[in-house]
Structure formats: C-alpha cells, structure tokens
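With one protein chain held back, the other chains of the complex are shown just where they sit.
Presenting chain A:
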Amino acid sequence: MSSESSTLVHDWPGRYHHIDQVLNTPGPRTDPGFLAGDGVKDFLRNKAKILVIGAGGLGCEILANLALTGFKDIHVIDMDTIDISNLNRQFLFRQKDVGKPKATVAAQFIMNRVPGVKVTPYFGKIQDKDDDYYLQFDLVICGLDSVEARRWMNATLVNLVDPEKPDSLKPMIDGGTEGFKGQARVILPTITSCYECSLDMLNKPTAFPICTIANTPRLPEHCIEWASVLEWPRVHGDKKMDTDDPDHIGWLYKVAAARAAEFKIEGVTWSLTQGVVKNIIPAIASTNAIIAGTDGVYSYTFEHEKRDDCPVCGGEAVDMTINSDTTVEQLIEILIEKQDIQIKKPSLSTSTKQIYLQAPPQLEQATRPNLEKKVSELVPPGGEITVTASTLPFSLSLRISYEA
C-alpha cells in the first residue's frame, strides 16, 4: 500500500479496541485531569503533533508505538544514514536501505505499515531548525545517542518557554540505552529539573592520559589510541579519519597491532579497534523496546533535583569563587575539569571586552597574551564572565568572586 492511498484509509471499526479500553474510562490511579472519552481520543488521533528526535534504535521503537497508539501527525529528525550494524535492532530498516537516510526510510515504513499515519521526516540536524519549528509540537521525544545533542535540545526547549504563553512549554521525554541497561525521564522545561541540572551524574568518558599512550602502553586500548590519536595525524596529515571506513579501521588495526607486538601486549583485534575508535556502545533490540515502553526488569524511579544554579533553567549566573592569583589559563582548566559543565574549549569574555577566544585564529592570537594574566586584573569582584564553547548549547554566565 503506498502512503498516498494509506492516508485515505479511515479508521475501521474495532481498530482502537485495545487502546480505547484505557481511553474510554479512567482507572483508579489516572490523573484527575485526564478527561476520558471522545475528547482525549480526538486530541490523540486528530490534533496532537509529536516530534521524535532520532530514528535509531530507540527512535524506531518510539515511532512504531506512537503510530499504533493512534497518533496521526508525527515528525522525525535524524541526520544519520543507515549502516549495516543498525540492522540488529533498528527494525524499520532492511539490508537494501543501507546508505539511505534513517528519517526518510523510517517515516515511509511506518506510513506503509500503519494506515492513515502521517510521518514527516527531516534528514538533517536538530540545530537546523528554529524556535518556530519546535513551537508547533505538543511533545518532543528524544532517542538520541549524544550528550551534546541532548544538551542542545534541552536548552532550546527551556528557552522556548514564555511564561505568558502556556503552549510554549513543550514536555520532553528523553531515553537512552547501553547494552542491557537504559533509562527514560520526563522533563517539563522550567518546571522539573532539566537535562543540564543532572549533567554531573553522567559517567566521565574513558580517556587515557596521553603520556600513557605515548610512552607506557599496557593495554591493547592504549595501542589503538596511539594509532588513532598520534599516528593517524602524523602519517595522514590533515586527512580526516572516517571511523565508518573499513580501510581506515584496517589501517588503525594494523598499526595498533604492530605497536602491541613491539611491547608484547596481547589483545588488539579488529573488533576492539573499531570499538575503541568509534566509542561503540553495545546495543540490542530488547533494551530499546523496554526503554521505549519505559523501564527494565530491575527498574527504579527517582526524582532528579532541580538545581537553582543550573546554567540552563536556573536563570541566574553561576557563582564562582577563585583565588585572586588565578590566571585566565588556570580558570579555563578549572572549567574544563568541572563535571557539571562539561566543556572542551571555552572562550571567555565580559560585556565590555574579550578575555580569550578559541577562534578565529586572528582573535585567538590577539587574546592569547591574556592567558597568563590574572583574572582579577581583568574582572572586578562580582563581575560576570560569559563562557561560550562549541559543545555548549548556551552561553554560561559566571559571577566571579575572589578568595579573601
């Protein structure tokens, strides 16, 4: 059945027999605000507009569940194309789809399988879309694989909230999986704690010290990092490493294996090489289904605390006390170390002057002498520093005070 004709199919008698059992009558524990009956069914089937971000493992599950539940107007964004390693769980894709955009193929599949549902795909980045785009939805559901994208989406939805317009508050459901484990949470921007509030709960990514990689490798992973971090740029110059290119992985594997042999280290394999350079997280269909449905066999629920000093939803500058001898360079190091901010290359400025900018090169050069200066020479006590970084989806305000 083509999507053209499927949109013409009307709901048939009995189609919603199952879901109607919980929509027709409230249960003992349904929220008092839940108005069972035709109103809720009409909203769900004819009015609600849902955005799904990510058409990967979780996205496929979410799309199918939404369609069967009766939602008719679903949008999906994904910037990736289909890889063969997706097929063990992303069940809307087939071998013949490898290389095609995930969003487009997923949307078409759902429309073919579930008559009357309209799924509008966008093959691209969430950052391509503006506030007006996000304002059209009733709910945003994320099945993302990166912290960066989640932070951007979270910050965007928090900033969207206009206290004068209740409709501007878009609930966000965020899920993630890793192997047999996973999590899901609901964020009501500005009301509940947001993604940024609990950023410090994330595990720090495994990073091997560069001196270990360069001088004292002990594990096969150290040899692989040596090949990708040090040898690749040395041998290939500016040529970008593509971790999806089997030739590139093959090269890294060979180089890592040679280094391992030199140091008598065992265990460098193709699979490990790929795992380390792509930072692969194991993934299976069953976990995605559970998270899309909600939690796991050994599940627990807890409430995240809303942080008043959250740089996204706290609405205030973050207070920071440093030594009056602290240099700009040291302040940057402190910021990089902070688990609750998670930035890589911050640029600093005040409302009147640039302190240090990472880019463009001319400005970097012009502001570089400031690195050695004391912050106290540039910012008065109680003054604010604006921190920006490419990994930071918003600008962070620091209110600086100095230790006595």
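Here, a contact is a pair of C-beta atoms (placed from the backbone, for glycine too) under 8 Å apart; a residue touches a chain by one contact, two chains touch by 3 or more; residues count from 1.
As a working rule, contacts and distances are computed from a predicted model.
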Chain left out of the displayed complex - its UniProt protein name, from "Eukaryotic translation initiation factor 3 subunit B", "Glycosyltransferase family 62 protein", "tRNA-intron lyase" or "NEDD8-activating enzyme E1 regulatory subunit": "NEDD8-activating enzyme E1 regulatory subunit"
Hidden partner chain, touching residue among A:Val22, A:Leu35 or A:Ile334: A:Val22
Which residue of A:Ala48, A:Ala289 or A:Ile400 touches the chain not shown here: A:Ala289
From A:Gln274, A:Thr326, A:Gln342 or A:Thr367, residue that would touch the chain that is not displayed: A:Gln274
Residue in contact with the excluded chain [from A:Ala257, A:Ile341 or A:Leu357]: A:Ala257
Those residues of chain A which, in the complete complex, touch the missing chain: 1, 6, 9, 12-19, 21-22, 24-30, 61, 64-65, 68-69, 84-85, 87-89, 91, 94-95, 113-115, 179-180, 216-219, 231, 235, 246, 249-251, 253-255, 257-259, 261, 263-265, 269-271, 274-275, 280-301
